[in-house]
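The complex appears here without one of its protein chains, the remainder shown in place.
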């Protein structure tokens, strides 16, 4: 039932109406709305009951294990939310930050510093609102760098075929052609192919390390040398930084620019899809091009850096300064963990991944790169089960929901057929991993003995498998008032 | 699964440990604990996930219609909670209230005034922590009044047989004998019986009006006259005040003392059983005996009244000043509704009750007092269905859970056999009442056609009917560490 | 109409269904002469926005204080997860869990609370809470009398070292029950129950003895001796303890040879905000064989018809809604929401965390006492070991010193002279884990500044 179905003409949350002296506003009639917007007319109880019950239909970290590869669904500390939402932070108008928001600015300034240290970069801008915006930014800085050197021939960005879809999409938004680099059977970049691809047209390469295949690209120094020698730059997609936090610095691997996903590595909430935050870090040669604003410290306090300070900046990405509430949560997280705790993140994320991989291999699953150590995530392929029992990765995923576990990422990366990408994160305990492995083993047995159980799964969720074809062919994207409905007054 | 089952030795929420300079405290060994308390050793994620999922097993106003007679389960405005929990209110130490809590005291002072107006009483003390404590208080004041007049022979409190169990229990705690007064078939007090009972031993009478039978005792002026002429006092149990708020003042009905249930009439939360608040109001003759503390206003600000100001007070009921956080919520509620809104509470609660009663009578249910107008609640009896189909009020109650409705109050009042006491409150809308009536009608049909559906209900709740006999015979009231478990360090 | 959903059309339809011409007609059974007019001396409705602004102003009229007061209510750090979860609508807006199948969330929480409290106290059972610590003591005294029908006495020994507020509440609650509360004096130099005062009662009969730990002065009582004394005199021993302290100190169940019979106290330190005094939560634990005399709610674990473990209100025949005038108490609620918060707090802190809090409180108060008594004219009142409070004697009127500190934003403690004139200008001070060295130094420096005035 939609909230609109609960609406009754004349019902309202009366205590939310501001008191009006009078409603004659004197605005010109031809610019006015003629019929009220078709928003629901309900009481506060209707709203609270409707959305509370809706919330209960969600899986979430707070209720379920969420081994969603490449998404780093770790526990989001409650205190980070509580502190970031304090009225002292929430009430600051963005255009009054320098005069009324020195406390906010001090946190942002320190966060810039912490992220520099954690990435081995020279400077950081916190303004990108999400990983993809950080990527766009990184590409734009690469472009600005080459253009500033009057190096206009470089029109290609290299991207491994295993990369996140955002990498080529961001390169395209930056006006680049995308050239895919194949992957070796061991999961590393095909160096020979890279050598052939790299050249005077190469603006840069976008890499995740550990890669989306869940393994550490250990020839990264060679890759860096190759690209740099050709005049290109290296972009680090920070999606998998959780695997190496405090262990290896992207700057030390030779990367020139990096974006971070604070909603992954620094445990800010995913919120059902956002808001995230995607700060970018650069080494000295890209520093002039960082997006605005950034925070600087002076004797009179903290202040925003603007176009006057940074004339070569690629510009602004949002009307104000990005997702500050998210940045404050990440700041709190870093202060809670300290440098030792941040390093432990990578250690225990890696321990959990390798342990769970071992348990699942023992249970009879095929892993994509059996010879390799898993980073913080790993990939199973159920291609064999598909051949033998006609069950797919999607069927495994849906059946897991019945067992009370969120599904892993499926069908990514694209080059592993029928794959399940599993990232347990460091905040889950051994019993949960064991219970998940047991569920996977049980489903494997079901796949052989009663494959229909999987194909028709899930059975116990609020709804079952949806008609995606109908959703695509006849998209119903918005409720509309019934055509015959009396016009609302 | 209990939280203890999730415990693992050595696991902890490390960020919650205070930093200690050193742990050598030098306290005498024979006064120290030898083994750590058997609290669970878990992480914050364990705690959040465990209790979030537990919460989802509850019915609540925020998720379900709760037609629980005599409990006034109306919507609890979210803003009342948000405001009462502001750090400015939450951080005040009780012994620093006069110096650091003038804002809190101003709200309490005004609340005292509002409740005086709403009850027609001369003075109010907010200190009782719940309705039952308010009742105890009222009885104790009646006793103190008679003792102050050296009227020591009065050792009886009259209580109608339909009264809440707390009434006789509170009278007993006040040291009184309880004498029950029977009820007429029309639901009113048996005046002849009252005339016979009242006399020189009568300390007072405890009444709810509208009564627990859901009807307004319209001979209340006669009752008041009878008791007062005999030298007794009238106590008003405020449990049902929602029915007459702003319509009739208990003071005008002749009552000398009243308690209020703020968690009913003033919409403070029930919280799974508490905290409530049970302020008491009195007319002039009982004023000297009110419980402490109360708030007074002087030129230098607000201050607590103490034993020095009120030497005849019955004393204190709690270490400090009662459930102040609850009082603040009630204050907010009153400010949101204003005097017109408070009066509407009774109007629409009564409208909903009479409408729902009519719907259920039409559906074929027997109502306890068909000749009477329902107040804010009414009583059905399924005695006929019990005789015909062997289904009980409890069966109806349990089956309602399957339909997504909380059960009404059952088997109270005791004098109506197989009764269901239904109070919809003013905050529920017509569709909800209609849906509830439809569910009741469907269950009535089931009762005739497939009574086992009722007897074995509920079918769809997280657990089904519990073995109460086992719970009573072999009470398991606390988890204990397994006897063989390794001693915790 | 705030919080009322009815549209005009619906009101018409509903009245028609009822067969009434107006809402007012529904009140026809009320004698007209009783009806009141509009209560215009109540305020007009405010919008939620206006109420927020009003309450923010009121909150701002409360001044924030650097708190060094205890005396029964303690500032502790409350982990953010506690109220985040406790205030979920499913807990906040649920009723008393009479319908077990619809209330497994609250019921299991209460069962876990009972388990944790029993464990912390090393007692067999705990009820699901009472209003606050002081009223819990009142109920404990009445319960002790019920469990001791063989005693010819209805006298109860009440130490003067017990929180005076608790003494007062115990008197209010037991006054009409033929109970005699007998004062037991304290040692003026040690600050704990005086050996000679106890000796003076040797051979007399008492129904119960109340034993605080730590006592009101923060001082540790010799609980083994006291519990054994009670037992020897046929009296029930009633422990009144601070729950935080029990992570560090010997719990009531282990006092003396037999353990205390009852243990009660204030649960506020377990995650409940100070909030000017309430709502708090009283706990009451007892020996297994007294369980039928416990007042208040109890939750038990049992199984459902399918054999699954489940929880339900247990032993309800003790209670007023069944036994009415013969119930163990008139109480018909627990402090459910506070219990939920306390359970979350204890689960989050665990044995190590709670012990850490206790140890930090003791260390901070020790540091505070040491630092304050370096000030000229300030001295400790008592010599015996203490937990997280201590009395200091000041060289001038304690109340005026407190006023001076308050002007500088410090709640400097609680003046003892009203209840204990014999102690002179004594102040009860407290430094929990929330106070850091800079706070203590600031207090000391300010006190030094205020004192000479």
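Which chain is which? They are A, B and C, in the order written, and residues in each are numbered from 1.
In this section, contacts are C-beta pairs under 8 Å (C-beta built on N, C-alpha and C of every residue); 3 or more make two chains touch, one makes a residue touch a chain.
These numbers were taken from a predicted model, which means no experiment stands behind them.
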Original post:
Considering the full assembly, with which of the depicted chains is the omitted chain in contact?
Top reply: A, B, C
Subject >> Identified contact with the non-displayed chain, of A:228, A:285 or A:316 >> reply: A:316
Original post:
Who touches the missing chain here, A:129, A:207, A:290 or A:439?
Top reply: A:129
Subject >> Which residue of A:265, A:283 or A:429 touches the chain not shown here >> reply: A:429
Original post:
Can you list where chain C touches the absent chain?
Top reply: 48-49, 52-53, 77, 79-80, 84, 88-89, 433-434, 436
Subject >> Absent chain, residues of chain B that touch it >> reply: 8-11, 13-19, 42-46, 48, 52, 77-79, 81-83
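Please note the rule applied: only the chains that are shown with their structure count from here on.
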Original post:
At what distance in angstrom does the C-alpha mean of chain C lie from that of chain B?
Top reply: 20
Original post:
What whole-number Å value describes the gap between the mean CA coordinates of chain A and chain B?
Top reply: 48
**OP:** Indicate the residues of chain C shared as contacts by at least two other chains.
**Re:** 1-6, 10, 45, 48, 79, 81, 84, 89-90
Original post:
Got the chain A residues that touch at least 2 other chains?
Top reply: 8, 11, 15, 43-46, 48, 52, 77-79
